[in-house]
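A single protein chain has been omitted; all remaining protein chains appear in their positions.
Each chain gets a letter, A and B, in the order it is written, and its residues are counted from 1.
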Amino acid sequence: MPKHALTALALCLGLAVPSVALAEWKPNRPVEFVAAAGPGGGTDTFARVVQSALSKNELLTTPIIVSNKAGGSGAETFIYAKSNKGDPYKLYFGTQDAYVLPLANKLSYSLKDLTPIAAMVFDPFMLWVNPKTSGIEDVKGFIAKAKEAPGQLKLGGAKAKEADETLMTLIEHATGVDLTYIPYKSGSEAAIQVAGGHITANVNNPSESVEQWKAGVQKPLCVFENERLADTTVIADGLSWHDIPTCKEAGIAVDSFAQPRTIWAAADLPPEALAYYTDLFTKAAAAPEFKAYQQRGAQIPRLLTGDAFKDFIKKHEASYAEIYKRNGWLRAEQ
Amino acid sequence: MDISRSTMDIAAACATAAVGAVVCYGATLNGIAWGDSGPEPGYFPFYVGGLIILGSAGTIVQAWRRRAAGHDRPGADAGADSFLDGERLRTILAFFLPIVAMVAVSAWLGLYVGMALYIFYALRIAAGFRTLTAALAALAVVAVNFVIFEKLFMVPLLKGPILEAFGIY
Partner (left out) sequence: MGNFGQLMDGFAVALTAHHLMIMVVGVLLGLVVGVLPGLGAPNGVSLLLPLTFTMDPISAIILLTSMYWGALFGGSTTSILFNIPGEPSSVATTFDGYPLAKQGQAARALTLAFTSAGIGALTGVLVITLLSGWVANFALRFGAAEYFAVYFMAFASFIGMSGGSPFKTLVSMMLGFAAATVGIDTISGESRLTFEFDELIGGISFLIAVIGLFGLGELLLTMEEGLKFEGVKAKLDIRVIARTVAEMPRYWATLIRSALIGCWMGITPGGPTAASFMSYALGRRFSRRGRFFGKGEPEGIVAPETADHSAGSCALLPMLALGIPGSATAAVMMGGLMIWGLSPGPMLFSTRPDFVWGLIASMYMGNLIAVVLVLATVPLFAFILRAPFTVVGPLITVVCVIGAYTVANHMFDVWLALGFGIVGYVFKKLDYPLAPFVLAMVLGDKAEDAFRQAMLTSDGSPAIFFSNGLVATMMGLGLLLLCLPAISLLLKGRAATPKDGAAPAPEGRSA
């Protein structure tokens, strides 16, 4: 097949004159972005923002097609990646789910089937309540309420046994309270349930709850970061993101729990393609469209590529594995 | 090669009952109890499977009774009581098997090749058009679909090795 011949040729050239060959790979046909979430979900928006940053600034001139494979909490995307080994025209967009999903579920793919390209940005997590219906104004009030009636305080989040529920177990572990987790299809659905007073609290990225905050039906209590967020623009109630205390200083001793927005390719990606995409997404992270997306979501601008990203994955996976083990969520035969 | 309606009724009900049994079994893997805070994941599927079996059993009994009551009666209208006869079965298979073949070919050589061969077959052999007409129609179908999906909406259909060899991705 000519495609393989070309790859072989490129590899030969690469051995002979590495720098030239590395610089020369360029996509010459449409690139597919597969988002591990349904339309409108966080990962979907992420993929489409990157798409718009790339095409508007003409960083990538071949067409970009965004498709969604949300099945199995996104596992479908990475199983699909496994069947497209070495294909440099398909990139996969996700979060930590790429390496966390196989911890709890028996899936036919593993991290070995993926080539990490970049973590473009980190979404912080916050603890939200509706101050009017719950009467909770700060973290102290939250803990007091939870201790008053163990198991009675309902905390919502997206999906089961994923980031949101994991974070809830961390809160329980750090404060010794007993909460009840209620899973919804998406973080914004949980946010609306809090806004409507049907449940007491939720953990969520800022972007999915900020409009409810402005409308006065939700309020952020604290952010699960080691330092406060940087943005000092006033959002609502005369407060900015920077004015929200970290959960640690407010009394919930949970370390930084940010969600990386990650980009992957299938295993055996040609090294020159990896170099090309690493460079491409580094440029995309600096594009105005992406900056605006970051600011809207109060995200933490932290770009990880290459070995730094690999190290991060290793550590992040290990920390999730530890929490999962404590919660008894690890899949049986491990 | 006549399949009577009641035979088919019973066969279909056995099949649905088997599906029900599979559903019940699958549900037991998730836990089927009603816990402290509502049902476990397998609770509803288990009873859904059970109801499928129940409904299937009801259908079998009904079909059996009808068969006992009406089938042996002389002079019953054979046509109304027949689900499928040999000739109709052949017609159906002549239509359905090429579709299966198209899908098999598509999985291997890509959807465009599959649909071209299928349209050509359907028009040339099944409908009896001339070879040239059928070939042109097949090409037209491929071209229209290619423009709509690949160009207009940018939905890549499965290409397969042949098109990729020609540099069409």
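The criterion applied here is as follows: a residue touches a chain if its C-beta (ideal position, glycine included) is under 8 Å from a C-beta of that chain, and two chains touch if they have at least 3 such contacts.
Source: prediction; values computed, not measured.
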| said: Considering the complete complex, identify which of A:39, A:135 or A:306 is in touch with the unshown chain. | reply: A:39
| Which listed residue (A:104, A:121 or A:273) would be found touching the missing chain in the intact complex? | A:104
| note | By the document's definition of touch, the residue of A:31, A:49 or A:323 touching the omitted chain is A:49
| message | Even though one chain is hidden, which residues of subunit A still touch it in the full complex? | response | 38-41, 44-45, 48-49, 51-52, 55-56, 64, 66-73, 75-76, 79, 104-108, 151-152, 154, 159-162, 165, 180, 182-185, 188-189, 191-193, 195-199, 207-208, 210-212, 214-215, 217, 292-293, 296
| field | Where the missing chain touches subunit B, by residue | value | 5, 8-9, 12-13, 16, 19-20, 22-23, 26-27, 30, 35-42, 44-45, 48-49, 51-52, 54-56, 58-59, 62, 65, 80, 83-84, 88, 91-92, 95-96, 99-100, 102-103, 106-107, 111, 114-115, 118-119, 122-123, 126-127, 141, 145, 148-149, 152-158
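Following the convention adopted for this analysis, only the chains that are shown with their structure count from here on.
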| What residues of subunit B sit close enough to touch subunit A in their complex? | 37, 154-156, 161, 164-165, 169
| Given the complex with subunit B, which residues does subunit A contribute to the contact? | 1-3, 29-30, 32, 63, 65, 89, 180
